[in-house]
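Here we show just some of the chains, and they stay where they sit in the whole.
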Amino acid sequence: MESIKSVHIEKNTAILLIHCPDQQGILAAVTEFLNRNKGNIIYLDQHVDREEKLFYMRVEWELDVFAIPREKIAEYFETLVASRFHITFWLHFSDKPPRMAVFVSKLSHCLFDILARYTAGEWDVEIPLIISNHEKLAPVAQQFGIDFEHVPITKENKAEQEQKELQLLKDYKIDFVVLARYMQVLSDDFVKHYPNKIINIHHSFLPAFAGAKPYHAAHARGVKIIGATSHYVTPELDAGPIIAQDVARISHIDTVSSLMRKGRDLEKIILSEAVYKHLERKILVYNNRTVVFN
Amino acid sequence: MESIKSVHIEKNTAILLIHCPDQQGILAAVTEFLNRNKGNIIYLDQHVDREEKLFYMRVEWELDVFAIPREKIAEYFETLVASRFHITFWLHFSDKPPRMAVFVSKLSHCLFDILARYTAGEWDVEIPLIISNHEKLAPVAQQFGIDFEHVPITKENKAEQEQKELQLLKDYKIDFVVLARYMQVLSDDFVKHYPNKIINIHHSFLPAFAGAKPYHAAHARGVKIIGATSHYVTPELDAGPIIAQDVARISHIDTVSSLMRKGRDLEKIILSEAVYKHLERKILVYNNRTVVFN
């Protein structure tokens, strides 16, 4: 298919995500490290959690005239800065888009939203694979030219089928997984393969209405606002670190089906927002909570 | 104290709140009853719950040339309309403002918001009494010229003190009670004296974080939105019919104390919104949920 992507301006930058115990001088040490080596900072945001005495930082700089070769940056940073401050860090390069797989069941709205952004070139990502426990959305995958794997799950075959899925993710060199209204609970074992690398959308304002049928529960309780929550998946159901939430006002006029209709818009927008933040390397997870930089 | 109240235009209207099983012809029957007797309708809103097959309605009409004398309206409506359709109804007259008591503890923001609106004449209400389990806010009551009763509550004296409170409410001819961040749980017995006539503000987005210290719980869970909920009090804690909810976006930067600061604004606005809707007779309760007319 002909591309409708906008001409993409290649960025040649490195991104460093950091957390460590808060101490005097960390910020100065990191910025000096970059300045001294001619790394022009184009984004810096930091956050200190005064209660937990933790320091978080995201810094992005241009590599064009940076004095340290890219394959040596991690080593130099470890030796010269990180070891001194007990820093845990992740280093990413903007010219290597991550590879993402989408898991779906029967509902199409989140999948379409993801594929529309992908097709339009909104995101720096590759999406080579869609996995589903149903065949219903195969035509959508085909329409967008993406491989579709049908992996039906039953109580009996779950362990085995998850192995098949893990193998597919490996074969396709997938970096992270997006559950776009995938109606299966992943096993602990599966989740542990992708720590903070599986993004789910739950169709309620967590922690309210965790679990099944949240719109029915919201309607029965008579709430005046509904919500949707995107979060990283952890072994405990609907209890992982929250990335983004959004809400919509409702009233006594709403039925369960109108809640579903209004909820779909929340779900797709807030799932895509989480994917965007993940792709931009703007999320740090610590202690089952997220720091999401602007 | 000199009054800052705006000149108040006296409305001479009657308000009818109705619910009943949904059937053909109810709306026509009610509007005919009013039209035939020269009741000029100035507001009509109705709602049909198609799932539960219930009909809800609020109608307000001018009494000036209404053919039925006000003391006979209930009887005539019962005989001519209500009995036919198994209607449950409440009849109110706009020229008789209800009397409200405010219960407080140590936090002043909701109380100030209520008293500011009262002083400015925003609401059709009388507020003759403030009850508190602490003495701290006595100066605020005094400042606004309202009686303040200090009724300290301990585990041991609770039953007895609640009797004292009930007697005060009776003496002051109180129609309904507003718990403006009152930090005591009312006993079932107390609640049963004022069914759907005690309005509470809970400082979370219910049903999330019911019970004590919701801002601490919200911070610990790492939510990205906080909320506040006003509801009628029922014997089950924080589980009564929800009247209004509001939310505010937060981020990893927020501390428990900044959540409290942001939450105060939500709490006072959404409690006062509930009081306003209650005063306007725009709330119908059924099945632990509310219909809140516009």
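Brief remarks follow.
In order of appearance the chains are A and B, and numbering begins at 1 in each one.
As a working rule, a residue touches a chain if its C-beta (ideal position, glycine included) is under 8 Å from a C-beta of that chain, and two chains touch if they have at least 3 such contacts.
Here the structure is a predicted model, which means the values were calculated and not measured.
In this structure file the homo-oligomer totals 4 copies of one chain sequence, with 2 depicted.
Everything that follows uses one rule, which is that only the chains that are shown with their structure count from here on.
We define each chain's centre as the mean of its Cα atoms; on that basis chain A and chain B are separated by 42 Å.
Those residues of chain B that touch chain A in the shared complex are 47, 49-51, 56, 205-209, 221-225, 227, 241-247, 251-253, 255-256, 288-292.
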